[in-house]
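This is the structure I have questions about; it appears just below.
Only one protein chain is missing from this complex, and each of the others stays in its spot.
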Amino acid sequence: MSDLARSQNQETFVLNLGPQHPATHGVLRVKLTMDGEYIAEAEPVLGYVHRMHEKMGENRTWAQFMPNTARLDYLGALSYNHGYVKIVEQAMGIEVPERAEYLRVITVELNRIASHLLWFGAFVLDLGGFTPLLYAFDDREHILDLLESVTGARLTFCYFRFGGLYNDIDDDFITGSRAFIKRLRKRMPEYHDLVTKNVILITRLKDIGILPAEMCRKYGATGPVLRGSGVNYDVRKNEPYSVYPELDFDVPVYSECDSMARYMVRMDEMEQSMRIIEQALDKLPAGPIMPEKVPRMLKPEPGDYYSAVEAPRGTFGVRVVSDGTNKAYRLKLRSPTFSNLSLFGEASQGMLLADALALMGSLDLVIPEIDR
Amino acid sequence: MTFLPEPLRLLAFVVGIIAFVALNAAYLVWLERKVAGHIQRRIGPKEVGPFGLLQPLADGLKLMSKQLLVPKGIDPYLFKVAPLLVLVPAVMSFVTIPFSENLVARNIDIGLLMIFAFASVNVMGLLLGGWGSANKYAVISAARCVSQNVAYEIPMLITVITMIMVSHTMNLNEIVMQQDGNLLDWYIFRLSASPLMPVAFLIFFTCSLAETNRAPFDLGEAESELIAGYHTEYSGMGFGVFFMGEYANIIIGCSLTTILFLGGWQSPLNMAADGWLAILGDGWWWFLAKVYFLIFCVMWIRWTYPRTTLWGLLNLSWKYLIPISLVNLLVTGAMIKLWPLMKTFLMGAS
Partner (left out) sequence: MSGYFKELFGGTKSLVVGLGITFKHMVKPVVTLQYPHESLKMSARFRGHIELLGDDETGAAKCIVCGMCQRACPSGCITLDGEKPEGAKKKVLTSYTLDFTRCSLCGQCVESCKFGAITFSKDYNLAGPRKEAYIFDLKKRLEERSG
């Protein structure tokens, strides 16, 4: 479309999907060159929320960096906690007790459901349906109350410690989680009836925002974006960690590559997370949550370490270069949303503005995580 | 109302209509917020006054006290005239709406035509507002509004032509009087006029939703894409007038639907009673009840569905509503000729 327009010497104008916009979910600026209602070019401009987390990683001790991990992607904070403690444990050779591993998986999956619920509400809000947001937030309240009773926080969790967890759960948490899973299983068909099967939504999402698998690979997209394009890659299955190998769950993969596929991947992931939580609660062993002896002053061997976890938005990778002191020499955080957003420039060419925003919503962006 | 001399009667109506529109514009906002709240499992306004009933007053005071910002680079006449072009035609359309048998300002014989003529001016208001705002978002929104309104006027007018064929008149009060009787005499159930009457009702209702830029057809003011569309640059009372215009148009749309399909001020029970049972007879309360029920449905629809895209909207109109309304027109025309024959056949057979 844009080539045709250019060949007819039509005027294009620049529209700023500015840093302040209801649909960009954070402080993201996209410079759109528009030709009428069609996008000729899109250029995301980042950096409005850059808070220098990686630099802080060089100036803080290993333990002092923990709260920063929660502030990266505040919606999936526990996965980021997990990614960070995992690499330090790997570098230091710390063994994590089994109960702690199971509890980590349970809380991370609860966090994943909370993140996907919020994504669901915000996505449909972008498309103009104001009500599912409130229903999703109602469900999310239950998760946040559960997590608050364990960790003390509702959003920016600082719960994991090197070797285990900050504190243990009680029986109320177990009964609460099971009750929540029962409640959400009853609500999911309602969401599907109200939103997924709605003809207006289907017209808006089907065959919109096609991201072929080659394009995803080229830009390094991971997570539901990649799985919605037919590539079966999930860090929990392909590079297993923690106790995921002992739990039985499926990885939803849809091959239509459109926004509807990404939507369905996330809805199915919520169901799979519920399965994981149920199994983990059944298999939860008794025992300590911290190992016997954790060194006070953490000084990993000098070297280069990398590890990744499956965050709600994709593969969260941490690369640590240690020089033997109690602070990292270089801490690199591989943000999944950064790679997902870089698709947007190429994918949105020739799209209608409304469709491009539906595409952006389906990429599930959290800007503070992009800018770190 | 025949005991007052004509000028005084008209003056009473002018004052009454303006008061009705203003009160409704204020309290429909309250109703919308309450309906939205309860659909979303929360309460809505409750602090200002009992049940939040004074909230519209507070909102009105707030809007009036804001500075009327006029951005640089706008077209001064278009910018200032646009909100009026949305509100004034809606208020003027109330002139022919029959609230009850005698409660009509002017029972114009081409009332229906007059209302549609005024409704077309509504689009101009949106277009001028968007264009005159010197804001790219507003211009995009204005262009969308124009194509949307043109596309949805067509099925609406085809359906109205169908109704005129059935009722042989454009006088709104007479159309209501033709639906005298009980519930089954209302035009929506008048299958002898056309078996597709309920479908015509749905088409007309959908088109009136689209004409007033109401969700799911609110591309003009798509909040999550275009900030606020054509009224982005309006502040204070400028925005207030757009808002009042939108609600006034909703009332006109719902009133027309009621008059054409749901029997206007006719009661669903075929009785004339005295005393307190008179409330079950015909009267303005039935008209208002039906209009408010339709307005509730409009709000209910808004808070349930996401927004259509421009293509989805135009597809719906050109591929579904227009063909179906044309089929309805043909079927109605056929029924008008065939119904007398069918009736004698059925009467003869029984």
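By written order: A and B. Residues from 1 in each chain.
Heads up, the rule we're going with is that contacts are C-beta pairs under 8 Å (C-beta built on N, C-alpha and C of every residue); 3 or more make two chains touch, one makes a residue touch a chain.
Note that this is a predicted model, so its numbers are computed, not measured.
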Task: Of A:41, A:58, A:138 or A:278, the one touching the omitted chain in the full complex - done: A:138
- [ ] Sort through B:99, B:286 or B:303 and give me the one touching the missing partner chain.
- [x] B:303
Task: Residue of A:111, A:151, A:177 or A:242 in touch with the missing chain, whole complex considered - done: A:151
Open item on the list: So one chain is hidden, and I want to know which residue out of A:198, A:242 or A:272 touches that hidden chain in the complete assembly.
Closed with: A:198
Task: Missing-partner contacts on chain B, residue numbers - done: 35, 37-43, 46, 300-301, 303-305, 320
Task: For chain A, the residues touching the chain missing from this view - done: 60, 63-68, 71, 131, 135, 138, 145, 148-153, 156, 158, 161, 166-167, 190, 193-194, 197-200
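Note that only the chains that are shown with their structure count from here on.
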- [ ] Go ahead and note the Å separation of the Cα centroids belonging to chain A and chain B.
- [x] 44
Task: List of chain B residues in touch with chain A within their complex - done: 36, 39-42, 136-137, 140, 143-144, 215-216, 218-219, 222-225, 227, 303-312, 315
Open item on the list: Quick check on the complex: what are the chain A residues that touch chain B?
Closed with: 13, 15, 21-23, 34, 36-37, 124-131, 134-135, 138, 194-195, 198, 200-201, 203-204, 352-355, 357
